[in-house]
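Below: the structure, in structure tokens.
Here the complex is missing a single protein chain, while all its other protein chains stay put.
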Amino acid sequence: MLTDIAFWGIGLVAVLGGAAVFYVDSMARATYALALSFVAVGMQVLFLQQNYVGVVTILMMVMEMAIMAVYMVMFMGMNPALMPMSMVHSNKTAIAVALTTFLALATGVLMVDWPTRRGSPPPDVTMALGESLMGPKMLVMAVISPVMVATIVAGVVLAAHRTRYDRFGDDLKQRPADDPQPGGVGR
Amino acid sequence: MDDPTSMTDSPITTVAPGWAIVALGILGALAVTAAVLDGALAARARGGPGGKMGGPVRPFGEAARLMRQRRRTTVEADRLLWRIGGAGLLVTAALMVTVVPLGEWTIFDLDVGVMWFNAMDVMVWALVWLTGWGANSAHSLVGGYRFLAHGLGYELPLMFALVAPAIAAETLNVGAVAAAQEGLWFAVWMPVAFLVYLLGVAAFSVWGPFAPAIGTDVSGGARAELSGVDRLVFEAGRYALLAAGAAFAVPMFLGGGAGPLLPGWAWVLVKTVALLAVLVWLRRRLPAFRPDKFMEVGWMLLLPAVLLQDLVVAVIAVWRS
Partner (left out) sequence: MDHEGHEGMDHGSHEGMEHGSHEGMDHGGHEGMDHGDMEMSPGGIPLAEGGEDRDGLEMDVLQVRLGPVLRDWPAGLVLHCSLQGDVIVEAQAELVDGRARQDDDVVGPARGIDNIASLLALAGWDDAAAEARRIRDTALESGEGAAGSELERLRRRVRRSWTLRWSLRGVRRLSDKEAHARRLPADAVGDTYDRLMGMLDRAVAGVAATAAGDIGTRTNDAGRTLSTDHLAHLVMGLDLATARLVLASLDIHELLAGQAEHEVSHG
């Protein structure tokens, strides 16, 4: 009983936190409202006995939001990122789309014939979840992650306007490198 | 890890939630110990108990002064986020120690306790930044960003340092990790992970060499505008984080409650205080690691070193089984 109340309470926090993202008037508040919402979701996952997934959700989302706050302020395009500002635009379209999606999904939930449970949950639900998600595709996942990292690194390298010729001179022999902000290991 | 949902594989007894009060008391006592020690060391460096509030009693004098001080306000401060940031450190430290077993008892015998600790230390990123942000002041904001810059440098090495004991013990349960060190402490045969972990503790406590976020060179940084009780809570949070980090190292690297003569809980406390003393003393010896320089050290030296350590540990773990 108490568990049920806590579960629904946390669910409410998650939804309200998500709504607050659009209601508040500052970048920082919007970002951390989202973080709160994610933390609540992570705690709900804990209630589903998926301890590892739940804790990792909290860990990753807090870290990501801390970084995202930096990027949101940095890339707002216009300087009042540090000032009070509205978090919404194109409200009417957005509301219409959101309502339609919600109604469609809710109808789906109610219409679909949910299967009844067969058998009992395995002792280690995290393991079972992992196997059913990834089982035969583990190789694909293992290949995709280095490819993703390589893509990110390559993207940054291509986007950076300074090259190694700027750093080390035309014959790549200039030491120490000419950096606007020298690093700590003396490359 | 066969059965993570039941607590049977852990050698630890879970105590009633009411004991959390006692855990908080111990954490508080450890934090005060750290503060007293820091005060004493600072007085020694200054040569004599300079001023009215010198030496080991300085923390108490400071606390009394801050409790009476009026709060400073700034224009357009984001009070909500500011207060959350300042008070959050203390809460985070308290949540960290819930998974640390005191001898054979623990409050929260989570099967993924190591991850839990890790998630809590990431919270500090958000909290320090919020403290810097909330005040709406330039130095304060610079301090907040400096902490994130440090975070990018220390967090991944810290994560992979925590991975090493988990691999060796083949579990993420803190009590089971402690129990897996019978005979040989992890600190002995994974020294790199241990050292990087200690650096990480100093870092998420904004302590010593990792204090540029609140450094003199940015006029106090993230805490520049904190005053009165807010400042007291922020500082208490830093000491509590330091204490929680030291306490967590005991089951992870120093064999938990193992030791001759004394009971388990006493050994945990002795080891925690010893480690805490080392961390407090570290601040006396080292200048600040400036974030712009440390970033590269974190990625180019610490991360490869700790990954190699993980590899060695993994190979040994496979070979042993």
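We just call them A and B in the order they show up, numbering each chain from 1.
Everything below uses one rule, namely that a contact is a pair of C-beta atoms (placed from the backbone, for glycine too) under 8 Å apart; a residue touches a chain by one contact, two chains touch by 3 or more.
Since the structure is predicted, the reported quantities are computational estimates derived from the model, not experimental observations.
For the chain that is not shown, the touched chains among those present are A, B, taking the whole complex. For the options B:218, B:233, B:252 or B:302, the residue in contact with the chain missing from this view is B:218. For subunit B, the residues touching the chain absent from view are 41-42, 45-47, 50-51, 53, 58, 62, 74-76, 137-140, 142, 145-146, 209, 211-212, 215-220, 223-225, 231, 283-290, 292-293. In the full complex, subunit A contacts the hidden chain through residues 77-80, 82-89, 161, 176, 180, 182, 184.
Everything that follows uses one rule, which is that only the chains that are shown with their structure count from here on.
One simple way to say how far apart two chains are is to compare their mean CA positions; for subunit A and subunit B this gives 25 Å. Of all residues in subunit B, only 1-6, 78, 80-81, 84, 110-112, 115-116, 118-119, 122-123, 125-126, 129-130, 133, 145, 148, 151, 155, 172, 292-297, 300-301 touch subunit A in the complex they form. By the touch criterion stated above, subunit A contacts subunit B in their complex at residues 26, 28-29, 32, 35, 49, 51-52, 55-56, 58-59, 62-63, 65-67, 69-70, 123-126, 181-185, 187.
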